[in-house]
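A protein chain is absent from this complex, but the other protein chains hold their places.
== chain A ==
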């Protein structure tokens, strides 16, 4: 039956609806309500892995990758000069409508009529449990087995954009030129694989907000920062369970 035929049909009304059908409908409604209520109650109980709020130290003896690339953001040093964004655009040929890293801005009340601005640099968190990888139907995006970097194989990408919806960090955009989703890969192809020790954004930052390195190496600066005692280290959206590898702290 096509849509034109449907339009010609008369409205049957509800008077003659068999009670069985009503019951079925109500049952479906109850099932859905129950499902959501169940979810709500579950969410009130303590989160299984609430420790992921601080994320880093794995309970097993070591980090899963080697080098386990990660980045620490010393957030309060960021002044939104956006040199990191400029360097990234140049190095990785990011089109004007796209982004691999961004600076978010937040205004916080610190007293009566007193406000402060907080800038938060964001990029792909190279999660240990990346939701984008889980949803990709063509395995175009995957965790690099050695470094743990979430990489794109643009040839395999079919542009379904499911990964963009799945990413909790809004770290992906669709690149019209290559007809594939593009994202930060810690400058793996443009710098790290050419022997450079850090990413373009890290090199460009005048305030040393970003610290990049191997989290599995106890002598690296990132390891020392993330494991420093008496320091609050946090990750973004820990509740997603994605176990991100970009850590935030105040210097």
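The rule is simple: contacts are C-beta pairs under 8 Å (C-beta built on N, C-alpha and C of every residue); 3 or more make two chains touch, one makes a residue touch a chain; residues count from 1.
The working rule: contacts and distances are computed from a predicted model.
**Q** Have a look at "phosphoenolpyruvate--glycerone phosphotransferase", "Carrier domain-containing protein", "Peptidase M42 family protein" or "Cytochrome c7-like domain-containing protein" and point out the UniProt protein name belonging to the hidden chain.
**A** Result for the unshown chain: "Cytochrome c7-like domain-containing protein".
**Q** Using the definition of touch stated at the top, determine which of A:116, A:153 or A:176 touches the missing chain.
**A** In the full complex, the listed residue that touches the missing chain is A:116.
**Q** Applying the definition given at the start, please give the residues of chain A touching the unseen chain.
**A** 20, 24, 27-29, 31-32, 35-36, 76-77, 79-83, 85-86, 89, 96-97, 99, 102-105, 116-119, 122, 164-166, 168-170, 173, 206
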